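Every protein chain of the complex appears in place save one, which is left out.
The first chain written gets the first letter, and so on, giving A and B; residue counts start at 1 in each chain.
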Amino acid sequence: MRRLGLRGIAVFYLLAVLLGPLTMVFYRAFERGLTPLWSSLSDPNTVHAFVLTLKITAIAVPINAVFGVVCALAIVRRRFPGAGIVNAIVDLPLALSPVVVGLMLFLLYGRTGWFGSWLEAHGIQVLFATPSMVIATIFVSLPFVAREVVPTLRELGDEQEQAAHTLGASSWQTFWRVTLPSIRWAVIYGVVLTTARCLGEYGAVAVVSGHIEGKTETATLRVQDYYENFNLTGAYGIAIVLAAISVVVLVAMTLLKPKEGV
Amino acid sequence: MNKTRKAILLAAVVAALATAAAAAAGTNLSLVAYSTPKTVLGKIIQAFQQTPQGRSVSFSQSYGASTDQARAVAQGLKADIVFLSTGDDVNLLVDQGLVDPKWNRQSYDGIAADTVVVFAVRNGNPKHIKGWADLIKPGVQVVTPNPFSSGSAKWNVLAAYGAERRLGKTDKQATDYVQKLFQHVVSQDTSGRNATNTFLAGKGDVLITYESEALAARANGQNVQYVIPRQTMLIELPIAVLKNSSDKDVANQFIRFVKSPPAQDLFAQNGFRPVDKKVAAKYADKFPARPGLFRIDDKYIGGWRNADKVWFDPNKGRMTKIEQAAGGPTSG
Partner (left out) sequence: MTTFLSVVVLLPIAALVFSSGDQGWHQFWSVATGPEAVASLKLTLGAAVAVSLINAVVGTITAWVLVRDDFAGKSLMNAVIDLPFALPTIVGGLTLLTLYGPRSPIGIDIAFTRTAILLALLFETLPFVVRTVQPVLLELDREAEEAARSLGAPESRVFRSIVLPNILPGILSGVALGFARAVGEIGAIVLISGNVPFKTEVSAVFVFNHIQSGDQNGASAVALVMLAIAFVLLLAIGGVRFLATRHERDA
């Protein structure tokens, strides 16, 4: 009986908080039929918003993937003082509010910021333009690959690398042929998490973007734009596209997750 | 290089050339506006693009709370033209050296369109709200944006104060009225549009907003009723070109177009009161006159510079004290 009770609590909670609302969104998106939905989604500014989101993601993910692997290697394989601090710094974006990230960028690249006058003098636009949005997205999605690779590297131990080294392989060969293949799945899983984070970023880019339609609006900002301009169908439309992408990501996560078994 | 790689490279080169050609072909104007005029500006831009001067001009548009937008431009948000909701916010840019101080010597004093302060109420007006005095009756909940971030809110404050003065109250009594009003305020969103959404979502009994915004909500199928109080303020919406615009000529052409009859007609059709008198006469029955209509240069308000100092100065302004007393925000 208790078993059913616990199961019931868990299922009810998930339905009430997660699945119920999600189903409602799909319903509301199609409520008024396909035409208004399609016209909102095919609006050139909306298309641009999706493209911009994908562009930013396409830049941030590889950068964080490379950084994540390098960082994990440094933390696990090289005993240097401060490895713990590096670990904490890499984890910081997980704990920090994205608006604080946006503020930091303002303080650095805004007109009155540290680099503000230099940037203005050289006509370089960082804030209210794509560069600041890319930097913000890199910051918030930084930890994922590193966090997935570190435990895997730790578990693997470095015997194989040492063996390769004694057989005369260079560092690069060792990395490419021995290390990387063994952490492959951890990297892929980390990349999936990073991609999800980049696609869903809102707080930091909301601060730095300037909300210029057709220029600096990402898909998530466009949801807010439609919502605030009485276009609920449009808002829901973008939401379900993003939700559909999230489900794909979720499937990838489920299939690739380091086997913990259920 | 194998065939596939060649094909990809060729495609990339073609795409790059095409983009460069497209970019070089026309001008792009960056328009930074306050939160509510997106629909009408979209239509005016389309009309402009049908004219010979506008044919190859594309527009980037950004909408947000008027004062916040002005500050963003001051912080580096690229703009060729600003269309804000108060002269106060344009003055902010003048003080930063970004807009010419003579901006309001252009035609129509630099104003693109007008509207008035109105009360949006629930269907059937259950609380029988007709005038300013009804807003401070017990139990009445008022929605207005935050005067430190929104142009709409600034108009609301000055309209409230000015209405009381014109009814014969003294400066102190009128200021006390504004304080009482803000004790009835239940929500202060950052922008006029956010306040509209809050009201439409069910909060409050009355929303103090632009007539144009009430009409816009109606046009969007929202069930909105509004009341124009007898004593109300003429909201004059300024448009100005930025000094550092790289396309000043085209920008000025657009501004001239905005004040021309076709654009003024579009304004009127979308809920704004045209500045062009002839066009305004055509739509006279859509926009009722009010005997108690007063402007920013009214003797009790004294223009934007004065109003800004007296009411909206972040340290010594009256709104700071009123917000503190009412437990509201003392900055944007």
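The definition used in the following text is that contacts are C-beta pairs under 8 Å (C-beta built on N, C-alpha and C of every residue); 3 or more make two chains touch, one makes a residue touch a chain.
Fair warning: this is a prediction, and the values are worked out from it, not measured in the lab.
Q: Which candidate, B:Q75, B:T175 or B:N270, sits in contact with the chain we can't see?
A: In the full complex, the listed residue that touches the missing chain is B:Q75.
Q: One chain is left out of this view; which of B:S30, B:T67 or B:N156 touches it in the full complex?
A: Considering the complete complex, B:T67 is the one touching the chain left out.
Q: From the listed residues A:P98, A:G190 or A:G214, report the one that touches the chain absent from this view.
A: A:P98
Q: With the missing chain put back, one of A:G113, A:G190 or A:G214 would touch it. Which one?
A: Checking each option in A:G113, A:G190 or A:G214, the one touching the absent chain turns out to be A:G113.
Q: On chain B, what residues meet the omitted chain?
A: 64-65, 67-68, 71-72, 74-75, 148-149, 186-190, 198, 201-203, 324, 327-332
Q: Considering the entire assembly, which residues of chain A contact the chain that has been omitted?
A: Where chain A meets the chain not shown: residues 2-3, 6-7, 9-11, 13-14, 17-22, 24-25, 28, 67, 70-71, 74, 84, 86-108, 110, 112-114, 135, 138-139, 142, 193, 196, 199-203, 206-207, 219-220, 223-224, 227, 235-236, 239, 242-243, 246-247, 249-251, 253-254, 260-262.
Following the convention adopted for this analysis, only the chains that are shown with their structure count from here on.
Q: Would you tell me which residues of chain A are touching chain B in their complex?
A: Touching chain B: residues 106, 110-112, 116, 120, 125, 127-129, 210-215, 227-230 of chain A.
Q: Please name which positions on chain B make contact with chain A in the complex.
A: The touching residues are 30, 35, 38-39, 60-64, 72, 74-78, 193-194, 197, 217, 220-222.
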